[in-house]
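Moving on to subunit A:
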Amino acid sequence: EDTIKVGILHSLSGTMAISETTLKDTMLMLIDEQNKKGGLLGKPLEPVVVDPASNWPLFAEKARELLTKDKVAAIFGCWTSVSRKSVLPVVEELNGLLFYPVQYEGEESSKNVFYTGAAPNQQAIPAVDYLMKELKVKRWVLAGTDYVYPRTTNKILEAYLKSKGVKDKDIMINYTPFGHSDWQSIVAEIKKFGSAGKKTAVVSTINGDANVPFYKELANQGISAESIPVVAFSVGEEELSGIDTKPLVGHLAAWNYFMSVDTPENAAFITKWHQFTKDRKRVTNDPMEAHYIGFNMWVKAVEKAGTTDPDAVSKAIIGIEVPNLTGGMAKMLPNHHITKPVLIGEIQEDGQFQTVWQTKTLVEGDAWSDYLPESKSIIAQWTPPINCGNYNTKTKKCSGQKY
Partner candidate 1 sequence: MSFSLLRKSAVDIPFLAVLAAITLLVPLANLALPESSPLHLSTYTVTLMGKYLTYALLALAVDLVWGYCGILSLGHGAFFALGGYAMGMYLMRQIGDRGVYGHPVLPDFMVFLNWKELPWYWYGFDHFWFSLLVVALAPGLLAYVFGWFAFRSRVTGVYLSIITQALTYALMLAFFRNEMGFGGNNGLTDFKDILGFNLQSDGTRAALFVASALALIGAYAASRLVVESKLGRVIAAIRDAENRVRFLGYRVEQFKLWIFVYSAVLAGIAGALYVPQVGIINPSEFSPLNSLEIVIWVAVGGRGTLYGAVVGAILVNFAKTVFTGVLPEMWLFALGAIFILVTLLLPQGLTGLWRRKEQAA
Partner candidate 2 sequence: MIAAKAAEAEIPGIPIRDGSVAEHRIEPAHKPILYLEDVTVSFDGFRALNALTLYIDEGELRCIIGPNGAGKSTMMDVITGRTRPDKGTIYFGQTVDLLTLDEPAIAEAGICRKFQKPSVFEAQTVFENLELAMRTDKRVWSTLFARLTGEQLDAIHEVLETIGLTAYRNRRAGELSHGQKQWLEIGMLLMQRPKVLLVDEPVAGMTHQETERTAELLLSLEGKHSVVVVEHDMDFVRSIARRVTVLHEGSVLTEGRMDEVQNDPRVIEVYLGA
Partner candidate 3 sequence: MLSVAALNQYYGESHTLWDLSLDIPVGASVALMGRNGVGKTTLLKCIMGLLPVRSGEIRYEDRSLTALRAEQRAELGIGYVPQGREIFPMLTVEENLKTGLRARGDKSKGIPEEIFEIFPVLKTMLRRRGGDLSGGQQQQLAIGRALVLRPKLLILDEPIEGIQPNIVSEIGDVIIRLNRARGKEVHFEKRESSVTDEIRDAIVRVNREMGVTVLLVEQKQHFVKRVADRFLIMDKGRIVAGGTMAELTEDLVRRYLTV
């Protein structure tokens, strides 16, 4: 073999294409960059793009195809948790490497997966802290799309809020189906909930397509960021580029990266992105940064190990640090999550976020939430002596691992 193949497993059609296509382009750009620098281990990198078409079983099948047919050294891919769950057994069986770039619900740590997006403690908890401390929010609407990520995140948040003394009657939880488009009643209800005289905020884990009609309805029913701010965990620059943001100014999002961050690394990254896409209007977003970090970590680890062999690479990658785009360093932790800063931003009229708050230090991704009773005692540590993704510190047992 005279090239090193890199699998790119992002949906290019179907419902998730909206989000994932950009990540495919990002990967192509990063690989292109690397090749310009002379490739890896003296060989050029060769991207292998497949389209799992937003179809979850197809993700598994395509992952298998990448690993057995194309023999890729690593896969960068997936967006939704279910697609990752679908791919997981395949990469474990065939001992592949998967770099997963999206914020997610946690409660997982696989030997073969590296989670470069945020765990709940790197996004949700700091955001709620901000609302509580800075905006004096007393009443909470937890609105989400009905699937595992919002469910888990909200569960964690609910536990967290209660631990901070918030009463049941001050928490409203609402779930909607994927792609929900008629938000009239729900927004009206939020409005009512928020008119009880206490500062109210919405914590939104609403996903993808449902956001546009949601924000439009918010705007039309006159809910401004000042009356009831919405802090979203799944709305980034990319999503905003499809919305008329004028009425949304001041609503919030919590991420680990904003395009507006003023650092030289970021400026360079944006310039490269614009050059690569030949489109000066293309925005960058958090999962792109995650791929940027993940890819660079993998490159560094391969160089360190001197091989693309998955076992060697996963051993080498732990502890590796690469610069992120917000001016700090991202480090791969033994639990296969990374360190990240947490940024809270407000939506601006131009569809960008303005950082209004930021953690002082980097936050370490926690695979197993401390706010869920069942996972409190579980830790992930892929270094000896534990070498396990779900090690129960009470029973001293490593559960469910096949190796």
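The working rule: a contact is a pair of C-beta atoms (placed from the backbone, for glycine too) under 8 Å apart; a residue touches a chain by one contact, two chains touch by 3 or more; residues count from 1.
How these were chosen: all candidates are chains of the complex that A comes from, given by their letters.
No experiment lies behind these values; they were computed from the predicted model shown.
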Numbered candidate touching subunit A, per complex, among 1, 2 or 3: 1
Residues of subunit A touching candidate 1 in the complex: 12-13, 49-53, 55-58, 60-62, 64-65, 68-69, 80-82, 85-86, 88-90, 93, 107-108, 146-148, 151-152, 155, 177-178, 372, 374-375, 378, 389-390, 392, 395, 397, 399-400, 402
